[in-house]
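Some notes on the structure that comes next.
Excluded from the complex is one protein chain; the other protein chains are retained at their positions.
On to subunit A.
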Amino acid sequence: MSDAVTAEELRKSYPGGVRALDGLTLTVRAGEVFGLLGPNGAGKSSTVKILTTLARPDSGRATVAGHDVLRHPERVRREIGVVPQRSALDPMASGRDNLTLQGRIFGVRGKALTRRVDELLDRFGLAEAAGRTVRGWSGGMQRRLDVALALVHKPGVLFLDEPTTGLDPEGRAEMWTEIGRLAADESMAILLTTHYLDEADRLAGRLAIVDGGKIVTEGTPEQLKGELRGDAVHLELRQPPDEPRARQAISHVAGLREVALEGRTLSARADDGAAAVPAALAALESAGIGVATVTVARPSLDDVYLRHAGRRFAA
């Protein structure tokens, strides 16, 4: 089966010289949820805009559902559902009218359309409000309608640009369940951008961290966390040690990996940092190397993010 989305070396600058994408390459496989994670201005929305035929890249190639986004945008548009970062509803129309029109655009007609609209209203808990103009709806309801709109024509590839931003914790949890269901039951390929590490962790089968307009790392959440597996252990020594001696001493300590010595700082990784520290201290002490301070830190996606996007994540 072919890939749902491929993007190769996408570059895009905006008038005024802002470089939004700088050689971004990614692949979303059929039926998977792919998470695109990154700080503000990283290029997540720019990527989505190009893949959904809204914007044109300056260079690079991309296909969605097997169609080239530049050569056959009209074919791509038939295959995709798009939830933009900012809600995009007709505020003066009712929820039902919003959905019905979207269906008509995709050529759904008559009874099939009515049935589909009812089904979506039900599924997103909007049936009761369906007849009221959307302007008076809560932000959470509007966001759910955004998602429902993207699904009217049962797209094969779904783009969700920060679908849960602005939702309360309960709303987020519901949206997660729904997204999980779409991926599982309807075997839709989903490209999801998010600011939330827990969201990516929970929903995405694979994820990529984008920063400065390119992908800086990519893999399953487990792989990415695994790269940093174990706690980070830092030992500050009293004085610069004799290197072979220190290494020799520490090599006998079970569970310590990736030992690095720089000046007076000795760092390593350990599956269980707290357990490894006493043994390390004893080994160094007995080799005559004094230790001034010890720190142990646990890894998280946050560390992955920090390491690759180069700054701590703040949601």
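Everything that follows uses one rule, which is that contacts are C-beta pairs under 8 Å (C-beta built on N, C-alpha and C of every residue); 3 or more make two chains touch, one makes a residue touch a chain; residues count from 1.
Definition applied: contacts and distances are computed from a predicted model.
Asker: Mind telling me which option in "2Fe-2S iron-sulfur cluster protein", "Phosphonate-transporting ATPase", "Acyl-CoA dehydrogenase" or "Transport permease protein" is what UniProt lists for the chain we can't see?
Answerer: "Transport permease protein"
Asker: Can you say which of A:Gln102, A:Thr165 or A:Thr217 touches the chain missing from this structure?
Answerer: With A:Gln102, A:Thr165 or A:Thr217 as choices, the missing chain is touched by A:Gln102.
Asker: Looking at A:Ala7, A:Leu89, A:Leu197 or A:Ile215, which makes contact with the chain not pictured?
Answerer: A:Leu89
Asker: Could you pull out which residues of subunit A are in touch with the chain that's been left out?
Answerer: Residues 14-15, 49, 52-56, 74, 77-78, 80, 82, 84, 86-93, 97, 101-102, 104-107, 149 of subunit A touch the chain that is not shown.
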